[in-house]
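Quick one: this structure, given as structure tokens, is what I'll be asking you about.
The complex appears here minus one protein chain, its other protein chains still in place.
Note that the chains take the letters A and B in the order they are written out, and that residue 1 is the start of every chain.
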Amino acid sequence: MTATSTVTTPSALAPARGPWRTALADLARDRTAIASFAILMLIVVVCLLAPVYAHYIAHTDPFQSNVSGTTVVNGKTVPVLAPTTSGLGLGVTPIGPTGDVHHYFLGADSQGRDVMARLLYGGRNSLLIGLSSALICCVAAALLGVIAGYFGGVVDTILNWFFDVIWAFPVYLLAISLSVVLLTNGLRLGPLSVQAGSLWLPILIIAAVYVPYVARPVRGQVLALRGREFIQASIGIGGSDVRILRRDVLPNIAPMVLVFLPLMAAINMLTEAALSFLSVGVQPPAASWGTIINDGLGLLYTRPTVAIAPGLMVVITAVTLNLLGDSVRSALDPKARLRGAA
Amino acid sequence: MTRFALRRLLSTVLVLFAISVVTFLIFFATPGVDPAARIAGRNADPATLAQVRHEFGLDRPLPVRYVLMMDHLLIKHDLTSYVNRGAAVIPQILHAAPVTLSLVIGAAVIWMVFGILIGTVSAATRGTIADPVLMIVGVVGVSVPVYWLGEVVNLITQDKLHSGVFSWVPPLGYVSLTANPVQWALHLLFPWLTLAVLYAGIYARVLRGELLEALNEDYVRTARAKGLSERRVLIAHALRCSLIPIVSLFGLDFGALIGGAALLNEVVFGLPGLGLLTYNSLQNLDLPVIIASVLYAAFFIVLANAVVDVVYAAIDPRVRRA
Partner (left out) sequence: MKHYTIAAALASVALLSATAACGSGGSTASGGSSSAPGGGQSSSSGSSAPAGYDPAHAGGTLHLVANAAAGSLDPQVNYTLQYWQLYQASYDGLLAFTKTAGDASFTVVPDLATAMPTVSDGGKTYTFQLHSGIKFSNGQPVTTKDVVASFERIFKVSSPTAGTFYVGIVGATACLAKPATCDLSKGIVADDAANTVTIHLTAADPEFPYKLAVPHASILPADTPGKDMGTTPIPGTGAYYFASDDPNRQLTMKRNPYFKVWSVAAEPQGYPDEIIQTFGLTVEDEVTAVENGQADWVYDPLPADRLGEIGTKYESQAHVNTLTAMFYAPMNVNIAPFNNPKARQAVNWAIDRSAMVKIYGGTNLAAPACTFLPPDFPGHVDFCDYTAGGGATWTAPDLAKAKQLVQESGTAGQTVGVVVQSDDVNKQLGEYLQSVLNQIGYKAVLKPISPNIQFTYIQNTKNKVQISISSWYQDYPAASDFLHVLLSCASFHPGSDTSINISGFCDKPIDTQMDAALTSEQTSMTQANTMWGQVDKAVMAQAPTAPLFTPKLIDFTSSRIKHYEFSKQFYMLVDQLWVK
């Protein structure tokens, strides 16, 4: 369940031979890639339209508890949370899926909020966390990996050791420990200050946790590159480090990092969901698919939709991201292209 | 080779040290965490509070507390929990280890069988409809949140269909292998399957990639040229070589899982293994157990890494310089 191995390291990439255009053309011919991308975009667009759905279609505020409210089902006014009247009359059951997009299409959660509206808003947060933490993680990892691989020596030793520590620290433990501290106190690092409960906390935590997974292969790649003639030549003619890094190293690292991006986004989304299960992800009343699953687990036996719907959304999104990742890899990896397989 | 192994050992010790320090510091940076008031009991008298604080060494400076804790854990082996007072930490871990081991070994058998099967079949059937279908199955496997799958499995087997198809499913929890092998297997069946879904997906995908690469290598072409059947080529030649990266991947995953990485799986299925122990200690903010289980987990991760590295170094001398 760690994602230790979910990322398969792209096999060594050959130096760039104007690869971007070929790759794009490849992707455009790849039906799986197009389909995945289309579905992903559909999910993104629908989630972005969450306010439209909430305000103009469902007429509900998905962040406001509506414990005592009522709604209309088949023309009849019913309470959103119905108390049990038979037997000992214990417990209260939220309204189930009505199939009516205007009134609790997927039912209500235990606070009487519209699950459909929350699902859409939650998707925005899940996607935002997944994508931005993947981006931050990949950029940071590329930077650290390049520094470690290119400069070597003491820098490399220290960074490597740092990766080792994060790597060996069980992912959930690290995330949970950091979250507990940060969620009550917030983060104050010099001028940078993050409020407790801010969305940036899960993003930064998740990004930090996965840095070694990307940084290590990048470092290996840079090490390999350093030995190559063209870089040795650049060094030989007295090119500055910055110039060599920019002109020779980065272009060769970029495809690799790009391959990681969708895969990391998928993993990070799953991690976000897992962290929410442990109550350390996005904080209420804000929602993410993970927190809705967590809320829904308290209703699993009476209203399973609340937990199952966001779970399915996570699965679908992660599948499209993974497929997209595969396609990007085969498009950017000349060896894979040789094999002629998707 | 020996020097390389020694260097790995030194770095392993350093990594473990850093992890224990980080855990310790994070714990004491957490607000409201001071265990003295919780140990002493609600509204305890100030004198009792002071007594407890002293008895647990909580009135000492942080570095001293760290050294004391490590001394009790690693040298005297008598570190006890802050919450379940008197419960020594090491026996708790030793007691939880077989549960996790049962879970992981069973799941590993399942995921290796299915992973290799799916990977090989999909490589063998490339170009037909079976390949993409199998690969989609693999992708779904790696895209499912495990705890969510576990909860849904529980909903079905323990509640919705428990009076019907799944009436044979035993209650959640664990029965030891020595006590009752059949019940052991029955209790672990769904946890195994749930855990294996993720890894079967990963392994199938990796193996397929390796196989396709191998099929383009010279030795495979040679085998084909000798007139061997495509199946023989695939299984006898390509698969054998492609399994090497799989095995090293397996080493890493297995190490992490033995250390308690199956945390959510154990929580969802109520298995009293290391994951659940860690989870509970985090919920209770029980530092001695947290430290011990984190170190235990880290140890296996580092060990697996080291073993894989050393084995690779033995095969490929170039790695030693890296």
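Everything that follows uses one rule, which is that contacts are C-beta pairs under 8 Å (C-beta built on N, C-alpha and C of every residue); 3 or more make two chains touch, one makes a residue touch a chain.
Every value quoted in this text rests on a predicted model; they were computed, and no experiment measured them.
A.B. asks: Mind giving the shown chains that are in contact with the missing chain?
C.D. replies: A, B
A.B. asks: Of the residues A:T71, A:T98 or A:Q111, I need the one that contacts the missing chain.
C.D. replies: Selected residue, touching the omitted chain: A:Q111.
A.B. asks: Taking the full complex into account, find the residue in B:I26, B:L73 or B:A96 that is in contact with the omitted chain.
C.D. replies: Missing-chain contact among the listed residues: B:A96.
A.B. asks: Residues on subunit A that touch the omitted chain in the whole complex?
C.D. replies: Touching the chain left out of view, subunit A contributes residues 63-65, 67-68, 81, 83-84, 86-93, 110-111, 180, 183-184, 196-197, 279, 283-285, 297-303.
A.B. asks: With the missing chain put back, which residues of subunit B would touch it? List them for me.
C.D. replies: Interface with the chain not displayed, on the subunit B side: 31-34, 36-38, 40-49, 51-52, 55, 80-81, 83-87, 92, 95-96, 154, 158-159, 162, 170-173, 267-268, 270-272, 276-277, 280, 283-285.
Keep in mind that, in the parts below, only the chains that are shown with their structure count from here on.
A.B. asks: Averaged over CA atoms, how far is the centre of subunit A from the centre of subunit B? Could you give it in whole Å?
C.D. replies: It comes to 22 Å between the two C-alpha centres.
A.B. asks: Spell out the part of subunit A that touches subunit B in their complex, as residue ranges.
C.D. replies: Against subunit B, the touching part of subunit A is residues 1-2, 4-6, 8, 11, 32, 161, 164-165, 167-173, 176-178, 180-181, 184-185, 220, 223, 266, 270, 273-274, 277-278, 290, 293, 297, 300-301, 304, 307-308, 311, 314-315, 318-319, 321-323, 326, 335-336, 338-339, 341-342.
A.B. asks: Mind pulling up the subunit B residues that touch subunit A in the complex?
C.D. replies: Interface residues on subunit B, with respect to subunit A: 11, 14-16, 18-19, 22-23, 26-27, 29-32, 126, 132, 136, 139-140, 142-148, 151-152, 155, 159, 195, 198-199, 202, 205-206, 209, 212-213, 215-216, 249, 252-253, 256-257, 259-265, 278-279, 282, 290, 294, 297-298, 301-302, 305, 322.
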